[in-house]
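Below: one structure, written as structure tokens.
A single protein chain has been omitted from the complex, and every remaining protein chain is retained in its original position.
For reference, chains read A, B and C in written order, and residue numbers begin at 1 within each chain.
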């Protein structure tokens, strides 16, 4: 394993396949709470986290992303979250790092630590305070010697630049993803400009994650690439979108859709959507292709199967699948055996089974962002008065 | 453990919550192949199976169903499936039984072994041969001393009667579910008549599983109950439906829908659908309330949360949820905090995000059933000639 | 005109094509008020009524139905309707009769007068009072010597029998349509039983009109035919359905759908739906095939084009159409010319262009019928108190 190739070496020769979103997958399994979305399960239920890593490894992921989403200290104590006090930022990041390293070692994968945006920025506490938050996590990632760093899920490019700068204080390769769509960041910075600023801040890999579906996200990547090309910059490109269809999302993505987060089921992508996603991403020039919220192991397997020629192998998990549903040749009923082919699934237009529901929704659109009073974070629980206020605002 | 109350004692005092469908959940995780749908993962990947058991236990399941779906010997060798030869019917059933017993012991749950319909019946091999298949599995369940037996996923009530009769050769309690809808079984026996025949064959608990969504399945249960009442029979009632909306399915259920099995995502029920399902099932008089294909742990948790007053407790997993999405009070954005209440989610009409897809599909309708040439099973793989024939039939 | 063949003679040799619904068509043109739906336009705007007759004649209608829908005296004065006092029942029925006779003469069509259910029945005034209402209309139809009589749009078979009995006091042929679906009439009489009672009351032609779409209506006809066959009765069969898709309507049909009557647009049938309707109706054995609310002249033309072989002619209006859209061969754009064929239109699955709307609705279901206080009719306008009461009921 001494000869294990690093991220940039791998990207130079073949696509690298990411993993899927841990918070949504583990919420469904019972180990993460929707709302805070923090990863204390790395300490509380390591078996569940380890099992999910292994499933993604088996599905074809080349990287094991430590489960450190939203694991900044200010988030771990936000609005009555006790994970910060009871377990602590260092313990959570260290446990997560060890789990990713352990499973990565089982399959020659790379391990990485991730930073995400933090409440201190939204509350307006400024560069030094925000960077301090990031340094607490990065310190652990370096001590655990993870292979590279990823700044992911940032809505404001200014905060992203600070995160990249902190990561560049190490000698690790740095990847960076904004969680934005084609309309750019929450302050109105265009997608192209975001990409340029990330590359100039030192990111080796640049792209987007979360908030939008695979196809909307690729529209964003196209704009980023055009900007980077025009600026003479050529970082590797990366994308880790949602596995939820979001043609109707506004600037802030799926969070504003009324179905978020407990009624998104009807929007879940099929494995065939993922074949198309992987192919289109690769053709645009993206080389780090993964997933975010909603991605389950079988979605990543579909990405790996689509790119099996480019990668020179099928994932281990394909022994329980076979390409394009060929396993259906073993089905009892002849009309299901008749579906064991690519043409059938490529043409399928899946029904929702919900004739009383629409196909698109109007997103909430509160038009408030960093610095606004209602976005200020605090340690104490949301009060009844605060709840009353948001419910009244909602009615308008 | 001597004092552990049995199934019938439990049903007498409070609702018993089942678990979810293992084959679909493990297919998405990479351990089961769609097509044969056999459970050799119990031997090949016990960690993955154990983890899923634990998730359902944590979600509130009162029973741990050994992962023995389709684990009859004739199915394990059907159409090129090597699980029968390489691992063997006894090893798979025994491993599955031990896993369920092990996890059940962690939480005071009951463990049970299940039988399902077998290819020998479809091929027309007759009562003795079919019963022999069942006895191979039941022998293991008795040796492992599982708490009770379940005959589940039968399309023909005649075969179901044989299965119940084999189970009644033991002294275990016996539950029995047809996988039928309101139109009755594949030979045209009505739902009411199926229920009566199951009860008369000796089943202590009677109902349906799989093939239809929760609300269609409850329509079937109503017909069964009416028939049982009229016949003066009063077994406990049970339901373990799909977690996929199937208002458009025909007599054979979701298997005939064109989305089966790889494009069903848009049909997945939300947790709020499951609240409604649990309430309606309880009010009809069903006392064993679980799930089948598509049910993930969070679906079972929703059932357990809805029935928490009747059961006198919340499931362990609710620490990561809180009733009716109350965890959202901890969300960063105020408009998401505004969704932390029951009214919001009960009114939500979730969009599909797929404006180019319909809301309902026309099911395949090949109109062939037990005894038909195309349903005859064999050990060897499906040949190219067989595939050509079904594809040609499909075009008509 | 002496040699003009009567209705029964025509039905014996070939399908007879009805016309479309005047109240909805003239509401869109500005001459009928939705709510009362009464036909005083026959007196107020005869040109508009005559023009619509001519359009249906040109489209292929073999009959000109006098515009006497809801033209009973009790309806003409109901809830503040002034048509009864200002114009009078006789004047309206006579003007309508003359218009139909005039246009029928232009094209060898038959003319007929129609009776529909009346408020006196709903209010519970009894047989004698109800029959008196009918006789006022029938007297005019006989004086004007219309070719035959039609009792149409009855929700209760008892009232229908009284209407048929009044018609049988003349020597005219009598046709009769309930406005019911497969579940039968508002008192729970089955569709089959309704048909039998209509035939036994003396109707020469029996069927359904209004309230349901063509395909639901044909399901009702199948049930009627089965009942008639079993009873050894063989009247001619007739159907005049809505041109609105109503798969989601309940027992009372489209009136209960939330879109009634001002947001039904998305449900309007295409001409190709009407080809299919005409063919299926004919194959079931229906010989009088027309339309009701929503049918525009081009819908009737589609019926006539579909049955052109059976009738031995195309309608006059086909000079501006050509079968299966062949006129598109003259379109400027090549990709529209490519649509000038039957296969294209038969396969077309038309989109709604309304991604924020569902495909089906839940009908109102107030479960009240004849005799209920809220259905009692009166001459005076609906009071503010009455409106308040219904709006409060609605909220529950």
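Note that contacts are C-beta pairs under 8 Å (C-beta built on N, C-alpha and C of every residue); 3 or more make two chains touch, one makes a residue touch a chain.
Please read these numbers as outputs of a predicted model, since none were measured by experiment.
Judged over the whole assembly, touch between the missing chain and the shown ones holds for A, B, C. Per the touch definition above, the residue from C:264, C:278, C:293 or C:307 contacting the chain not shown is C:264.
Within the set C:84, C:114, C:235 or C:325, the residue that contacts the chain not displayed is C:325.
The missing chain lies against chain B, touching residues 248, 355-362. Hidden from this view is one chain, which touches chain C at 27-36, 47-48, 51, 54-55, 58-59, 78-81, 119, 122, 213, 244-248, 255-272, 296-298, 301, 317, 319-322, 325, 327-341, 345, 348-361, 364, 366, 368, 374-375, 377, 381-382, 386-387, 390-391, 393-394.
Mapped onto chain A, contacts with the missing chain fall at residues 349, 355, 358-360.
Quick note on the criterion: only the chains that are shown with their structure count from here on.
The greatest centre-to-centre distance from chain B, using averaged C-alpha positions, is reached by C.
With each centre defined as the average position of its C-alpha atoms, the distance from chain A to chain C rounds to 58 Å. The distance from the centre of chain B to the centre of chain C, with each centre set as the mean of the Cα atoms, comes to 48 Å.
For chain B, the set of residues touching two or more other chains reads 349, 355, 358-360.
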